[in-house]
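Report on one structure; see the data block that follows.
Only a single protein chain was left out; the remaining protein chains are all shown in position.
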Amino acid sequence: MRARVFVTLKPSVFDPQGRTIVEALHTMGYGDVGDVRQGKYFELEIETTDSAKAKAMAAEVADKLLANPVIESYRVEIV
Amino acid sequence: MRARVFVTLKPSVFDPQGRTIVEALHTMGYGDVGDVRQGKYFELEIETTDSAKAKAMAAEVADKLLANPVIESYRVEIV
Amino acid sequence: MSIDPQVLERHGLKPDEYERIVAFMGREPNLTEIGIFSVMWSEHCSYKSSRVHLRTLPTEGPQVLQGPGENAGAVDIGEGLAAVFKIESHNHPSFIEPYQGAATGVGGIIRDIFTMGARPIALMNSLRFGALDAPGTRRLVDGVVAGIAGYGNSIGIPTIAGEIVFDPMYAGNPLVNVFCLGISKASDIIKGVASGVGNGVYYVGAKTGRDGIHGATMASAEFDEKSAEKRPAVQVGDPFMEKLLLEACLEVMKTDALIGIQDMGAAGLTCSTTEMGSRGGAGIEIDTALVPQRETGMTPYEIMLSESQERMLLVSKQGREAEVEAIFEKWDLHAVRIGHVTDDGMLRVKHQGQVVAEIPNRALTDEAPVYRRPMESPAYLPEAQTLDLETIVGSGSPEKALATLLSSPTIASKHWAYRQYDHMVQTNTMNLPGLGAGVVRIKGTDRALAMSVDGNGRHCYLDPKRGAALAVAEAARNVACAGAKPLAATNCLNFGNPERPAIMWQFGQAVAGIGEACRALDVPITGGNVSLYNETDGKAIYPTPIIGVVGLLEHADRLLTRRFQRSGDVVVLLGDSHCEVGGSEYLARVHGLVRGVPPSLDLKAERALQDLLVKLAEARLIRSAHDCSDGGIAVTLAECCFGSQGIGVEVSLMAVDAPSSLQVDATLFAESASRVVVSVDGSLVTEVLQSAAALGVPARVIGETGGNRIRLAVAGQIVVDVATADAERIWSQAIEQVVAQKVA
Partner (left out) sequence: MKFAVIVFPGSNCDHDAHYAVTQVLGQQSALIWHKDTDLQGADVVILPGGFAHGDYLRTGAMARFSPIMREVQAFAERGGPVIGICNGFQILLEAGLLPGAMLRNRGLKYRCEHVHVRVETTDTPATAGAYKGQVLTIPIGHGEGNYYAPPDLLKRIEDNQQVVLRYTTADGRLDDDANPNGSVNAIASVCNDRRNVVGMMPHPERACEPALGGTDGLVILQSIVKALTTA
């Protein structure tokens, strides 16, 4: 099964990359883009047909390796 | 509206980060994780209530700035 | 509102401190004011435990342009130029989030330097971690090194030197000390002062968020189970913003439209407004509603206490505001007027016109509490200092012991770390990392600056006074080994909880040792930083003063490195060797012991040695110089060979006076101070020996460079005979091998 993990900075944590991208977009004329937050995105191939198991494993992996719990939070989806 | 843009390396492009993560997962005992691809994830706040317009704008922004077409492809979702 | 004890506790204020606040104010402070007092009276900002000791340090000399008290110190380096430098710790934040903690540490010290009007040209760092192979260390090492690289590389300041020590004592409390040096015209040094009633107070840089609120008080409290809850939002560094700030500020400073400028570091807006006002004998009034904010609904309390990074406060001359604003605009930065200078000596904070805090600057700075905390020699000391040499059986295999030491992560090559640092940007770096002191040339002159950061926690644990003096001596000696004359020093004092008399004793002793050494070596202290409460669950780190010394090469082309330059040169040992194995790397690594007393230090002899080195370099009488420290003369000789395309060395050493089973090991690995190995062209040996004799420095020919093996004899007997290439492989791969293993 394929799991997708989205890792984003916690809302209270400053995202300099997102801010810099917004500013670039504004100078490029995209004034309607109000805010950008940048995160990481992972696609995991998990060898199981049990989607609950895949989800649990992806969450565990996100917890231990993919996300930095001090500043980031994550979300898991199974596709 | 909020748009999400996922940027991933094209399948033909080698992803050193993904490889390193898989290797780490294997030594951590997650042998069931077969493959990992790392990408980027953006959340854009777009000042419009028209979801088609938001999607078009997000796609334009992804095309011009967020993704490099030589190595990356992207996908847009409106939430 | 009535202030209950819980509120005080959360702010780290003691009941008697609160009474002092009420007495000064003549009324009960409100919550915003409590917050302001709490950060200004925190250990981090007020130096309340350390101040009485720091006062004893020598801070003057004809070379000193700016001593402690400003954002950084400055020394005269000739031709109308000043070197501006300082060291700071970011230990606690780096433990919580290694990458961002280290990165923002680098960002902070860089701001301290350009705030003074100097262009930063070099960075160094001094790091302490637990054993490299212990669980958890790798994550910290990876993160800290990447964080230093991430910030320094991006902003374009080379990281040219540093040190990393691994010891289980730092497992729960790593140390991240960062040093920065900048250059300015001596006449252009700018201070953090506010003056001139009505002058505009400007805010520029990143917007203020809720990050790091109470960072200063956190840095003043030890870790325990509960600190997880106290964790403030981690600060994220933005090197790009800081690069813009750096360029814009330096451009603004050239206009002379500024009265003063200061970065917002610990305690943010609170500390910068108070300190600028108090240095200028003025007051500052600001309105927090005017402060650019990243989050909505921030209260004046939060705005005043935020520690968001990459922000500066400046006071502009009246009538010059437009000029200042225009320069910041060019760099896409917006300088915002948030208040003005007053003449009443008050910090007055308004929010949309309403006064929300009003405190005399003096109450926050000069009148902050000063403690003469009780000191008591630690209980562990008598036992730890006892070392019965008769009971220690030598390794029996000096070659194996040498290999053990060369592969000790503390001694092994740090190439893995420093190749992640851009050490060449700005095209000034003359001594690449790993060759001894870091050396940068000063463009437009013939001059170069050499710098080194050093400290030895194990020595300080066993004798903090001598250990700290040894650190000063070593840092200055490293600089002298590059051929530079040591000019001045900065220091970062990393200790445990000062409320414990044993820790306070370590602190007092260490400062006394630093003072003594700095006086004797004529390297006044121009600034520094104190980091206390380096403890986890009541277990303190080794007392670890880190000393940074800066020296001047009047002729950059006289620069020396540790490396042997060619075969057939004569190897001369300067200084005397003794059986001083106490607290050595040898004892720790080969025997698993941390015991004894650190090597003795004769400061007169040390001074003579350093003077000699500078003279020899200036007269081009020697080709290389390397000081003996961790691992003793055997490791030193091996290091002289490394990177020299495999040149070997053959020496014969006189045995030191030691119990017979220990004699060979002690000769090879004891860490007697004030020793340097130099290599000399055969035709110049007599002259070198005569120069040494003239200054009273013991000097002895011990061998010759050449061949491709390291051959060491003790008392006429060859005891080490290894291929240079093999030894170099062990040394250069030791760290890489451990870090290459996959993290579990």
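The first chain written gets the first letter, and so on, giving A, B and C; residue counts start at 1 in each chain.
In the analysis below, a residue touches a chain if its C-beta (ideal position, glycine included) is under 8 Å from a C-beta of that chain, and two chains touch if they have at least 3 such contacts.
Worth saying up front: this structure is predicted, and the values here are computed from it rather than measured.
When the full complex is examined, the chain removed from view is found to touch A, B, C. Shown as candidates are C:50, C:429 or C:724; the residue that touches the absent chain is C:429. Within the complete assembly, C:557 is the residue of C:19, C:60 or C:557 that touches the hidden chain. Contact with the omitted chain, checked across C:195, C:255 or C:420, is made by C:420.
Contact with the undisplayed chain is limited, among C:39, C:57 or C:149, to C:149. Where subunit B meets the chain that is not shown, the touching residues are 9, 12-14, 16-17, 20, 65-66, 68, 70-71. Seen across the whole complex, the unshown chain contacts subunit C at 146, 149, 153-156, 238-241, 243-244, 330-332, 418-430, 432, 441, 443, 556-557.
If you put the missing chain back, the residues of subunit A touching it would be 16-17, 20-21, 24, 27-28, 38.
Please note the rule applied: only the chains that are shown with their structure count from here on.
Mean C-alpha positions place subunit A and subunit C at a centre distance of 37 Å. Subunit A and subunit B have Cα centroids lying 9 Å from one another.
With centres set at the average Cα position, the gap from subunit B to subunit C is 41 Å. Along subunit C, no residue makes contact with two or more other chains.
The set of subunit A residues touching two or more other chains is empty. By the touch criterion stated above, subunit A contacts subunit B in their complex at residues 6-8, 18, 21, 24-25, 28, 30, 32-48, 57, 60-61, 64-66. Interface of subunit C with subunit A (complex): residues 96-97, 100, 206, 209-211, 231, 233-238, 240-241, 294-295, 308, 332. The residues of subunit A lying in touch with subunit C in their complex are 9-10, 12-16, 19-20, 23, 68, 70-71.
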